[in-house]
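Before I ask anything, let me first share the structure, which is written out below as structure tokens.
With one protein chain held back, the other chains of the complex are shown just where they sit.
Right after this comes subunit A.
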Amino acid sequence: MATFFGEVVAAPSRAGVDDEEEAAAAEREETPEDREIRRELEKKREVHILWSSKLSASTGSFTDEQFPCSKFILAIGHNAVAFLTSFVLNSGCWEAVGSVKLWNEWCRTSNTTSVLPTDAFCLFYKLISDPTVLLCQCNCYVAEDQQFQWLEKVFGCMREEDLQVTILSTCPVTDYKTPESTLTLPSPFLKALKTKEFKEIVCCPLLEQPNIVQGLPAAVLSYCQVWQIPAVLYQCYTDVIKLDTVTIEAFKPVLSSKNLKSLVKDMSKSTEILKKLVTTNEIHNNIYT
């Protein structure tokens, strides 16, 4: 298409296909060097799940490296992670049993379980009193080409025993489609999506069309829908990008859900933990430190 200045520019297509690159690639046969480069890149972007020895100790012996799982709670993004840290993990009944090691252009995670709130990490915790309850704090960006791998490797380790999945995540309120302007919306607010097999009561309104969910939450929910696992996603639409107490507290209705109710022990310390988390995060994100 031509601009006002008479220059011809290629219009970006919503179809998301980069024609020149793909046409050129399609015409050229892949050389051994190309294959080698592609393999090296794929190896660099591989997702590795490292389970600690505590896992086998808590569940007893298991075959094929699979462990029984009845509840899987996944928090994606720093606000959802902070919510679970303050309201669920604070009970002291959990132990860290694993981590995800991955690299992409946006972040790199390590396999240490002692992390700062501002680090990129993806950690797994087991409930000491019931080792079939697994919780995952995913505070890193899992790229498009890594999401499927992450899914298959995490769910591949589980031996599903009436498995129920709960996913918590946030996204910008500007992504929410509404006939009114997004400026008038009372954000933050919660919306839910559930798979066909999920029969429990949902703690907030369902996400209406034409709204959709993308990224790792979508990948997990798609997996659960296809393989008929009861799962629910609670998505918080917020106008704050950084760690924010108002956004975190918007997840509170989820505490009354069947899967989380039994896991919440002592709410009195939660507000204090939350304040500390947000303050620590602000200090570490200060450009002067």
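We take it that a residue touches a chain if its C-beta (ideal position, glycine included) is under 8 Å from a C-beta of that chain, and two chains touch if they have at least 3 such contacts; residues count from 1.
Assume contacts and distances are computed from a predicted model.
Matching "Proteasome assembly chaperone 2", "RNA polymerase II subunit A C-terminal domain phosphatase SSU72", "GTP cyclohydrolase 1" or "Aspartate aminotransferase" against the UniProt entry of the left-out chain gives the name "Proteasome assembly chaperone 2". Per the touch definition above, the residue from A:K71, A:K126 or A:K194 contacting the chain not shown is A:K194. Which of A:S70, A:Q225, A:T245 or A:T280 touches the hidden chain is settled by the complete complex: it is A:Q225. Only one of the listed residues, A:R38, A:K242, A:K258 or A:K275, touches the absent chain: A:R38.
Summarising the interface, subunit A meets the missing chain with residues 1, 11-17, 19, 22-23, 26, 38, 144-145, 147-149, 176-184, 193-196, 206-219, 221-222, 225-228, 233.
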